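Report on the following structure.
Here the complex is missing a single protein chain, while all its other protein chains stay put.
For clarity, chains are labelled A, B and C in written order, and residue numbers in each chain start from 1.
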Amino acid sequence: MAQNKQIKVYVFLTAVFMVLGIIMIFIPDKEVEKEVSPHVVIKIYNHGNAYYTTDQVAKLIMDGNPILQLVDVRSEEEFSKFSLKNAINIPLEELIDKDKKGNYVWRDYLKPEKKITVFYSNGDMTAAKAWTLATRLRFENIFILDGGLNNWIETIIKPVEPQATTATPEDYNVYQFRKAASMYFGGATANVAPTSVKSTVKKTVVKKKKDVEEEGGC
Amino acid sequence: MEERKDYAPFEMKHFYGVVVFLLIILIGMLSYNSNAPHYVKNPSESLVHIIDSAGLLHATQMAEILYLEDSLYQIVDLRKPKFFLNNHIEGSINIPIGRILDKEFLHVLNQEEKITILIGSRSSESVIAYMMLADEGYANIRVVAFSVDFVMSNIVEKYAPLSGRYDEERTVYDYARVISETGGSTISSETVKSNAKKIAPVKKKKKAEEEEGGC
Amino acid sequence: MGPLVKMGEIATGWDFVIAFVIGIVFGIAMEQAGFSSSKKITGWIFGYDFTVIRVFFTAAIVAMIGLVVMQYVGWINFDELFINPTYLWSIVVGGSMMGAGFAIGGFCPGTSVVAVAIGKKDAMVFFVGILIGVFIFSEGYPIWEELYNGSAYGQLLISDVLGVSKGVWAFIFIIFAFGTFWGTAAIRKKYAHKELDYNN
Partner (left out) sequence: MEQKKYMNPYLAGFIMGLVLLAAFYFSAEGLGGSGAPKRIVVSAVEQIAPNHVYNNGFYNKYSKDGEKNPLSNWVVFEVLGVLAGGFLSGAFSGRLKLVTEHSPKITSKKRLWMALIGGVLFGIGSQFGRGCTSGAALSGMAVFSVAGYLTLIAIFGSAFIVGKFVKKLWI
């Protein structure tokens, strides 16, 4: 007797879930949030992969690596005075311009697959402003040039000799690299082929920054 | 033949119990108003606000505040605790940037009595925190274009607020000239001012990087 | 707007408290369902007890329906959830080893913890085995690092792969699951006699 009472209940349950299932069909996926929430923007920054150092960018340029996409966020006038090789100029004011259809003009232009976009300005404050807005609007793979052009000059163009006392072999390697880079960017007559420079930048540059597997999985 | 089962049958009262339980949760969820941080300024407002560098405090103003020990201001240091411990501006509060939006610090940052000055290991760090707070309508937030180290060396130790890196965004060098001096370079300024406006429609793009989480 | 901790609705300090409480209810549900007995857990392989299948699929259905509704109503931001990344061959290799461990050992990590809690010595040995296994994997990591990181397809969603909405996949899965429920009920009648009485 209890047996078919149980079956009746199971039939009832099956019916309930069939109805739920049919309702599910009509529930669409919610459109992806237009903006990245503030908490997540801070989390992305805090994970430490918002910056590219001048060494890494110099290496990418010297290798002629197509993955790099330099964006100068300063005004047009400053851009025409000086800019890094193959950089394009998107003044901060124009960064989030929209076309007629309401899409962000630069979001897709900067986002051909597998590109690394590095914003730079004189320091890294304006670049950080651009980075924050762009991250909020779901731009992809965007970074800040650490220290901006001022730092570029101080590290790449006029590298400082590490003092003998405190320097580790690592510092010397980096210094060698920077001296060669300085010649490369300084356009010295003796065209030092960059390939002969053994890359001493310890983090392999080409691998996209987010190679450390986020803590996840079990 | 009565099948030997070692588990209890599913009775209707179980079903009703579950439904009631779900209703309670439903009521709870409906009455719960989300007060997670969300944007008050839309992107263009945020851009306009940050372009004319509203809320930017100059080194001289900072020096004045420190010397006068002006209690109207409170300094928030965004660096990691280990940096804060080995040196920090006297009287400053340490809120690492990763936790700036956490609920614990809401009363510290979003209040009327004191004006908060955000400062970090570099100006980019403080401006990002500043934008996030300003965009959420936090009141009385200021930001600076220099770092804690600058304050320690150029204001606290000796009074020289306008020497050194007081505005990280200032062009410290005449780039073109400096480079040409180091070797007669060709100034690379092929500007690719692209006006390519043919933009593919925005695809639904999943965030590529793996988030923290898992089992 | 969930996930609460990550979206800043709750202070991060609560994260571990929530984890513990959720663990308790999860432990109770597993133990009550009978997951503390390896005989019951492996019953589905030999056809005399399909508890694992029933509990597993019901839980999946309920969670799926919940997520579909909540993401639509805006109570949860689906993009912020942790989606298991797909590493094809690593999963195939790992899965088959786990399957073998399941059939031979009679537990899985979660259920072994529950069994340990009620005093099953074989579960304690099983858990020690897991620790040894993890140690072996970690020590030999350089050897199979490529396999572990290879064939990565990122965080693929099955609804995206099939090009249907999540709700439609939920429906398909519900049909599949209830098919197995009724199917296994029939199978169980045939193999029920196989069940031994572990009355030790």
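A few remarks follow.
Throughout what follows, a residue touches a chain if its C-beta (ideal position, glycine included) is under 8 Å from a C-beta of that chain, and two chains touch if they have at least 3 such contacts.
Computed from a predicted structure; not experimentally measured.
For the options C:V21, C:V73 or C:I175, the residue in contact with the chain missing from this view is C:V21. One chain is missing from the display, and on chain B it is touched by residues 6-10, 14, 18, 211, 213-215.
Following the convention adopted for this analysis, only the chains that are shown with their structure count from here on.
Averaging C-alpha coordinates per chain places the centre of chain A 17 Å away from that of chain B. Between chain B and chain C, the centres computed from C-alpha atoms are 37 Å apart. Within chain B, contacts with two or more other chains are made by residues 3, 36-37, 101, 208, 210-214.
Touching two or more other chains at once are residues 10, 32, 37-39, 43, 216-217 of chain A. Against chain A, in their complex, chain B makes its touches with residues 2-3, 9-12, 15, 36-39, 43-44, 46-47, 50-51, 96-98, 100-101, 122-125, 127-129, 131-132, 135-136, 145, 165, 167-173, 175-176, 178-179, 182-194, 196-197, 199-202, 204-205, 208-215. By the touch criterion given at the top, residues 1, 7-13, 33-34, 40, 51, 75, 79-82, 84-85, 154-155, 157, 188-189, 192 of chain C touch chain B in their complex.
Residue ranges of chain B in contact with chain C, taken from their complex: 3-4, 6-7, 29, 34-37, 99, 101-104, 206-208, 210-214.
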